[in-house]
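The other protein chains are all here in position, but one chain of the complex has been omitted.
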Amino acid sequence: MSHPPPFGLMAEFDEAETMTAAVRTARAAGWTRLEAYSPYPVPEAAEALGVSAAPVGYIAMAAAAAGAAISAGAAWYVSVHLYPVNVGGRPPNAWPVFLPTTYLVAILWACAAALIGMLALNGLPRLHHPAFFARGFHRASEDRFFLFLSAEDPLYDEDGAAHFLRGLAPLRVSEVRSE
Amino acid sequence: MAQIFTTQADARLRLALIVGAALVLLIGAAVFAYVRSGNAWAIGRPAAQPIPFSHAVHAGDLGLDCRFCHAGVERRTDAGMPSAETCLGCHERVWNVTAQFAPLRAAIARRAAVEWSSVSRLPDHARFDHAAHSQAGVTCESCHGKVQEMPRTARAETLSMGFCLDCHRNPAAGTQPAAAPAVRPHGLQSLRYEHYGVEVSPLTRCSTCHR
Amino acid sequence: MSDITAPVAEAALRPGAWGFRIAVLLCAAGILLLGISVSAVLVAGIGVWGNNIPHVWGFDLIAYAWWIGIANAASLFAAILVLRRHGLRTAVNRFAEAAALAAILAAALYPILHLGRPWLFHWTLAYPHRAGLWPQFGSPLVWDFWGIMSHVIVTSLFWFIGLIPDLATMRDRAAARGRIRAARAYGLFALGWRGSVTHWHRHQAAYRLVAAMVLPLLLWAQTVVALEFATTLVPAWHQARLPLHVVVTGLPSGLGVVLALAAVLRMALSLERFVDDADMDLLARLLACAGLAAGLAYAHELLVGFLEEDETTRAALSARVLGAGAPAYWGAVLLGALLPQVLWFAGLRSRAAVVVPVGILAAAGVWLDRWSIVVDGLLRDHLPTMSRGYTPSPAEWGLLGGTVALFAMVLLLFGRMIPAVSMFETRHEESETEAEEEER
Partner (left out) sequence: MSDRTGPRRGPDPAAEPPQPAALASAPQAALERRDALRLMGASLALASLAGCDDVPEHGHPLHAPARAADAAAASAEYATVLEMDGLSRGVVVRTRNGHAVKLEGNPRHPASLGATDIFAEAAVLSLHDPHRSRRIRRDGRPVPTAMLQDALANMRAELAPRGGRGLRILTGPVSSPTLGRVMGQVLAAFPEARWHQHDPLADDAALEGAMRAFGRPATAVPEMGRARTVLCLGADPLGTMPGHLRHARDWIGARRAGRAPRLIVAEAALSLSGARADHRIPLHPAEAEPFARAVAAALGVEGLAAGGQHPAAAEVASALAAAGPEALVIAGHGSAALHALAHAMNRRLGSSALRLLPHPLARPEPMGASLATLAAEMAAGEVTHCLIFGANPAYDAPAALGFEAALRKLPFALHLGFRQDETARLCSWHVPLPHPLEAWGDSRAFDGTPAIRQPATVPLVEEAWGEVELLSVLLGASVTARAAVEASWRAAWGEEGFDARWAGALEEGIAGDPPTPLELPLGANWDRPSPLLPSGLAAVFAPDSGTRGGAEAHEAWLQEMPRPLTKITWGNAALMAPATAAEFGLSPGDEVELSLGGRSLLAPFWPMPGHAPGCVTLPLGGGRRAGGPVGEGRGFDAYALRPADGAWVAPGLSLRPTGRKAPLVTTDSHHRIDSSEAIRTVAPGEALPQPERDASLYKDWPYPGHAWGMAIDLDACIGCNACALACQAENNVPVVGPLAVSQGREMHWLRVDRYHHGPEENPAASFQPVPCMHCEQAPCEPVCPVNATLHDHEGLNVMVYPRCIGTRTCSNNCPYKVRRFNWSDHRRFLDTPARNPDVSLRPRGVMEKCTYCVHRITTARSAASTEGRALQDGEVETACQRACPTRAITFGDINDPESDVSRARQGGRHYAMLGQLGTRPRTTYLARVATDTEDAP
């Protein structure tokens, strides 16, 4: 049985605060390829990791604009160019009555884009991931917190990284294999 | 801990998503194409007729004018189907095949019309005026196709609302300018108007064709 | 801390009890009734209903507006809790969202079924039809079509986004117990969620963003339903205040259903720890508030209607309020606005035997309000010669009963299969509480 190359090292914590502190320490130590796992949102840790959620908002906003434009544009194009008809004496381009659907479609697209954008930014769906190899990782969705150092980090070497993590007072440090 | 999904699971999921999306698009496109296709409108499928009449022989080889049999085409809503007398007027003398013409003789005996099957029948709610169209320069061929090449008469166009609208939106393309004035003085074409800069033609109003 | 997750997840993962099975059977019978009623409408046409001219709409639109009201109020409530990061969100968000989703599914049946030719409903969609025809974008019904479609999709999205991390929990628990099939099923829908802090960050942004979008969407969707009436020339309907009235009087129905549901679920699934007495208390007081708001809407209706409106509108209102429409109107006021006021009494609102019927009756009161608008609004029209009565037929009652069963069935399955309270929100909440305690 040949050992596959390691994916990285996982340190397990039982408190969000220790994990957050560990993230801060790691960042200060110059680690760049690292990730933290938690059973509920820990905004402080995200902040420490330097993650921005703004792109989700931008995606939603762009989708809203596109949806609105398509909806209003379709209504206008159909009513003015494709088949102009006399509906109760209203002019062909009765734009105020196109607004309600435009508004609804914009919201619909924004919401759908928020979900899809969030998933895309997160690289989800990804059913198989090396992180699931980590020991005790199933408790990441329950009550444990993890800090992960990637093997691809320039600072990474197996012993140094393990030593660094042990210094952060984890419950356990374990190697994560890549496959 | 152990992985719940294998490494291939992600690939399979992606494939499933892509195939699913492609299927949806494909089915949509197929339906879109089918409802516009000749199949959905029975194009090319001849109807059962009381006698095996061939337009290819009469209109093609012999070069008979359409109006010889469809006498009302320039004057009436209904172009008219030939009566048994019209057929037998010639066929008493030429190609007098008694067995074939039995339905015609029966019709004369019953004083009834010959029960031709129409291949261009429009639905009950549509009204088509042959006189108005022929006077406006619409050729028979534009709707009925090249009947002079059809041994068994079959529908040549969908005759769907979209088909009618194509021509009603742009009548010039479908008519023979030589055969009629560009715009008939009291025809609907003469009453095009503009509203808020949008040009509207009476030819595309519902009541022009529907009843 | 794993004792937070266990009871909630266990409720979903343990085998069904007898009570559950009986309830499912009852609902299945109701859904059979729904099937029969729907078939009757599809086969024989809506002539099997009691509608006529001028009562072209009856039970169909009443039930539609009513279900939409429940869905709206419940969704609105859930979205506000998320946005305000209110403590109650851990307890009732999931119910509220699920109730909203079930209600919107029940509601979505009606706009299609009530058509004279339901199989042609897709003509309201803008797609290239072979006849060259297009929908009429100015119609409130097209607005409503988009409204209900957006409503269904956005409510589902909102519910699903909140559910992803909990599905991951379920996956992991099932895997830990060696139930690999269940783990795979949950895992597929958890989309490989692994609790990355980065993911959480974006997830929260999307969740709150959708929650923020739910507010205007729902207000507008409800408004569009009201606009179907308010844009007509019927004197009782042609009012600028109607959208507000419909939104506000819809609140007691949604909150009433959420309250009743919370009371029932926490007993049935033994979730007293997560939906605690304080949560129930707050929810009950909210329902009382909603009743108060509805009461204000009625007061506004009467004041404006009798003091400000023209003679035709006044006559129409007076027929609804004082004439033949009085039973429905005052029934709505009594059940939707006045009855919830008993919940101001702490002794009463702590009892499930009070809270459940009050919640359900509040919803029934809103149904009466919709009857008062849809049916009794036509008691007095412009011309007296075309007024007729309206009596619902068995097929309409069957449809109403059937959609109630459908609603209950969706909720039963929800309670059985997915976590009834938001586990990650609960964890989050409790960790914050602990932190606060520590600070003290």
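Order of writing sets the labels: A, B and C. Residues in every chain begin at 1.
Keep this in mind: contacts are C-beta pairs under 8 Å (C-beta built on N, C-alpha and C of every residue); 3 or more make two chains touch, one makes a residue touch a chain.
Keep in mind that what you see is a predicted model, and the values were worked out from it rather than measured.
S.K.: Which chains here touch the chain that is missing from view?
M.R.: Output: missing chain touches A, B, C.
S.K.: Touching the left-out chain: which of B:R12, B:R76 or B:R121?
M.R.: With B:R12, B:R76 or B:R121 as choices, the missing chain is touched by B:R76.
S.K.: Could you pull out which residues of chain C are in touch with the chain that's been left out?
M.R.: 44-47, 50-57, 114-118, 120-121, 123-124, 131, 133-136, 138-142, 145, 228-229, 231-234, 381-390
S.K.: In the complete complex, which positions of chain B touch the hidden chain?
M.R.: Against the left-out chain, chain B lists 72, 75-78, 80, 83, 109-113, 115, 123-125, 127, 129, 131-132, 135, 184-188, 191, 193-196, 200, 202, 205-208, 210-211.
S.K.: If the hidden chain were put back, which residues of chain A would touch it?
M.R.: Missing-chain contacts on chain A: residues 85-91, 94, 97.
Note that in this section only the chains that are shown with their structure count from here on.
S.K.: Could you tell me which shape the graph of touching chains takes: line, ring, star, complete or other?
M.R.: Per interface graph, the chains form a complete graph.
S.K.: Report the chain ID whose CA centroid sits closest to the centroid of the full protein CA set.
M.R.: C
S.K.: Report which interface contains more C-beta contacts, comparing A-B against A-C.
M.R.: More contacting C-beta pairs are found at A-C.
S.K.: How many angstrom between the C-alpha centroids of chain C and chain B?
M.R.: 51
S.K.: In whole angstrom, how far does the Cα centroid of chain A sit from the Cα centroid of chain B?
M.R.: Taking the average C-alpha coordinate of chain A and of chain B, the gap between them is 57 Å.
S.K.: Distance between chain A and chain C based on Cα centroids, please, to the nearest Å.
M.R.: Computed from C-alpha means, the inter-chain centre distance equals 30 Å.
S.K.: In chain B, which residues are in touch with two or more of the other chains?
M.R.: 1-2, 4-5, 10, 13
S.K.: Provide the list of chain A residues touching at least two other chains, using ranges where the numbers run on.
M.R.: 83, 125-128, 132, 137-138
S.K.: Quick one: which bits of chain A touch chain B in the complex? Just the residue numbers, please.
M.R.: Contact set of chain A toward chain B: 80, 83-84, 86, 91-93, 125-128, 132-138, 179.
S.K.: Applying the document's contact rule, which stretches of chain C touch chain A when the two form their complex?
M.R.: So the residues of chain C touching chain A come out as 1-2, 4-5, 126, 132-134, 136-138, 140, 142-143, 146-147, 149-150, 153-154, 157-158, 160-161, 165, 168-169, 171-173, 175-176, 187-188, 191-206, 209-210, 213-214, 216-217, 220-221, 224, 227, 424-425, 427-428, 431, 435.
S.K.: Show which residues of chain B lie in contact with chain A when the two form their complex.
M.R.: 1-7, 9-10, 13, 195-196, 198, 200, 204
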